[in-house]
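One protein chain is absent from this view; the other protein chains keep their places.
Here the chain labels run A and B in written order, and each chain numbers its own residues starting at 1.
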Amino acid sequence: MTRQNTAPLQTHALVKRYGGLLATDHVSLTLAPGELHAIIGPNGAGKTTLIGQLGGELRPDSGDVLLQGECVTHLPAAERALRGLARSYQISSVFPEFTVLECVALAKQAHAGHSFGAWRALLQRTHLVDPAEHAIAQAGLSHRITQRVSDLAHGERRQLELAMVLVGQPKVLLLDEPMAGMSHQESMKVVDLLAALKGDYTLLLVEHDMQAVFALADTISVLVNGAIIASGKPEEIRQHPDVRTAYLGDEELPE
Amino acid sequence: MTLSLFFIQLLNGLQLGVLLFMLSAGLTLVFGIMNFVNLAHGCLYMMGAYFAATVYAATDSFVAAGVAAVVGGGVMAALVEWVVARPLYTRDHLDHVLATFGLILFFNELARWVWGASPSYMNVPPALSGTLDILGVMYPIYRFAIISAGLLAALGCYLLIAKTRVGMLIRAGSLNPTMVAALGVNIRLLNALVFSLGGALAGLAGLMSSPILSVQPGMGEPILILVMIVIVIGGIGSVQGAFYAALMVGVIDTAGRAFLPLLLREFIDRSSAQAAGPAIASMLTCIFMATVLALRPQGLFPVKNA
Partner (left out) sequence: MKYRLSFAITVVVLLALAVLPVYARWVEEPFLLTFLTRALVLALAALSLNIVLGFGGLVSFGHALYLGLGAYSVGILASHGVDNGALQLLIIVVLCALVGLTTGWVSLRTSGIGFIMITLAFAQMFFYLFVSLKQYGGDDGLSISLRSQLLGLDMGAPLTLYYTAFACVLAVVVWTQHMVHAPFGMVLQAIRMNERRMNALGFHTLRYKLSAYVLSCVIAGVAGFLYANLTGYTSPAYLKWPLSGELIVMVVLGGMGTVLGPLVGALALLVCEEVLKGFTEHWPIILGPFIVLVVLLARRGLYGLALDWDARQAARRASRGASA
């Protein structure tokens, strides 16, 4: 029984404490299918902690995470990935000794049943290589497909991250600062790519790059001291007084 | 099984425990702060014992032997840190394991060459020989001295780590080594200090052990493995954890070896009990460790990372 309008990703009052610090303060989010939902906030607001709880690396102290209506709060990251939740990392987190194709084919292998096959090479398996080549093309990295990751530029590694995330045909993408450390040109490429993904995929984007956020987001939630102080369409957020206060001295919201 | 026998074994367990603590305190700090796997720690213990035995045989002075063991241990540790550990801090654990394995081969053979393969002995110093009446049982004064020395060492560690500035740096280093280095603390000196402190304690343990164990090449490794069990149970990097775990392991190991054969004799015949007893007793500490790890993988008193 599938409910057509089940939110792809939802949280109910997530709470996470580190000693006396309330890192996540009763965060409740609901993503609409196909939307790009951005999380912004000053440094130390708890964005990484929140993404950790969504992805499954951190357990909340209380509250729930629901993926397609299914409660996944107690499932580890691997289980959530197999249920359609994909995450990219802020610090490029790929496999330095492998080539681009090997990385993405491996990412596809995760969804291809068990990985105990020890005879036929990974790259001889067309059911892995074909989708991998497609995802690499989507990420705009086809010209580097046989390069070792250690030879890639920073921006190219971020593109690889996206390819690895896309190849598994996820339902929800968690993107943790995909444009961190990128030049303006590189950021533009990623913005175009993410814009093309909206609709087919549901995306949760944590970003500091305000231009990108306001260009892409359908909904923006503002996280300050672990709590969501405002959530709504970009124009509403732009005018919101609390948001302006929170950002005074931190970021300039684009006019 | 009389109460006094039980009490004696408890004291023996305590004695082994403080010995294990002396060895594990320094090593757990080296693991926790420098993230360095020092398998050669047992060699420092062995060298401490050899220095003590040699100096004692030459001078008949327990104090001189003590100085030789503690200072010798500290100096050897500083040398090891400078020559082998320092170039390898940034490398991964495998490199540490291999390099210190090479050191073990070197030190054991060095001992064999200089002092010979057969065990050396050190007599219990006359001042500490004889027995003492503790709560109705006669207990060797020397073993009691070991317990006292160990507890003093534990107290000293506590005071150093909790009450001094150096101790604060050590604590900070075990929580967040990169931060401490970034704050401009002379991390090289701190590392050398931690290593030397561990070496000095190991030397002290070597000194205290020589009269009751035989001093021979390779004596460091069996006890090192027990020390590692202690560290894993206590929590890597935690001196407090090492203290409690050392006492627990000391008592479990001693009591197990003493009482398990007796216990087994209730159920099976004497010769099988005599054979199985030590076997199971030596497995007890491992089983204890496995149980702790199954329930609490980070150890009993883990250092809470920032």
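As a working rule, a residue touches a chain if its C-beta (ideal position, glycine included) is under 8 Å from a C-beta of that chain, and two chains touch if they have at least 3 such contacts.
Since the model is a prediction, treat every value here as computed from it, not as a measurement.
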Partner chains on view for the chain not depicted: A, B
Given A:K47, A:R87, A:R157 or A:H240, the one touching the chain that is not displayed: A:R87
Contacting the left-out chain in the complete assembly, out of A:V65, A:A107 or A:I220: A:A107
Absent-chain interface as seen on chain A, which is shown: 55-57, 76-78, 81-82, 86-87, 89, 93-98, 102, 106-107, 109-111, 115-123, 125, 164, 168
Chain not shown, touching residues in chain B: 31, 35, 37, 84, 87-88, 91, 93-95, 97-99, 101-110, 112-113, 221-222, 225, 228-229, 231-232, 236, 275-276, 278-279, 282-283, 285-286, 289-290, 293-294, 297-298
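The rule is short, and it goes like this: only the chains that are shown with their structure count from here on.
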Centre-to-centre distance between chain B and chain A (centres being mean Cα positions), rounded to whole Å: 48
